[in-house]
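Partial view: only certain chains, each at its native spot in the assembly.
Naming follows writing order (A and B), and every chain is counted from residue 1.
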Amino acid sequence: MGVTHETQVRVRYKETDQMGVLYHGNYFTFFEVGRTELLRSYGYSYREIEESGIFAVVAKADCSYHKPAKYDDLLTIRTTIIHISKAKLEYEHKILRGNELLATGHITLAFVNKEGKIQRVPDWMTQNESEK
Amino acid sequence: MGVTHETQVRVRYKETDQMGVLYHGNYFTFFEVGRTELLRSYGYSYREIEESGIFAVVAKADCSYHKPAKYDDLLTIRTTIIHISKAKLEYEHKILRGNELLATGHITLAFVNKEGKIQRVPDWMTQNESEK
């Protein structure tokens, strides 16, 4: 039911660790790529949102790791907006290698202005959601 | 009641993002530093554990962000083992700037051998815990 978008990334050597897998903290970077590209697919640019004076800050983040991603794997980031309120936006992110689910995470965003004061979730985000 | 250890890190320029704060994904690196130093304080080296053929893999990770950490902040990583079972080890990590709590996270580890087969949590870990 939520807004969903898929994009792909390839695991870089830099992103591996000496266990020979994608370092667990780097999944959060891929989640970030997923959110940026979901936004772009709706015609929005997070860069322009920041330039307009609104900043999305991460309030909560989690990830469950099912199977390791490896160097040079071509991964799919499947990003879904699962909850929007006036104050928060919640995303689910799935990392897949083909049909194999490697990791599932959630990110909760809040919005602030340049002074760091909490803002409402921008209206157009609520509207996109309700149009689905 | 759990085993607790504190160590300090200073936020590097590399670890900031253009919002002028520590990038949210980088807290997980600080949590890793906390676990390594807790182990060292008990006379163990995670490097030697890996050399003996046992690898700690992250099964779950989460973080709640209360206040942003900034460049050059001297942070305290307070790491506590909050649960040990035969299969898993669960840590709580708190990131503080002086007395201010900036973030709280949890990491669940499982143990595998070189072939990736699940291993029991090493006995000496269980013993350290029970001695507290």
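Throughout what follows, a residue touches a chain if its C-beta (ideal position, glycine included) is under 8 Å from a C-beta of that chain, and two chains touch if they have at least 3 such contacts.
Every value quoted in this text rests on a predicted model; they were computed, and no experiment measured them.
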Legend entry - Number of copies constituting the complete assembly, 2 shown: 4
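We take it that only the chains that are shown with their structure count from here on.
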Legend entry - Inter-centroid spacing, subunit B versus subunit A (mean Cα positions, whole Å): 23
Inset, instruction - Going by the contact rule at the top, pick out the subunit A residues touching subunit B in the complex. - result: 18-19, 24-26, 28-29, 32, 50, 55, 57-65, 68
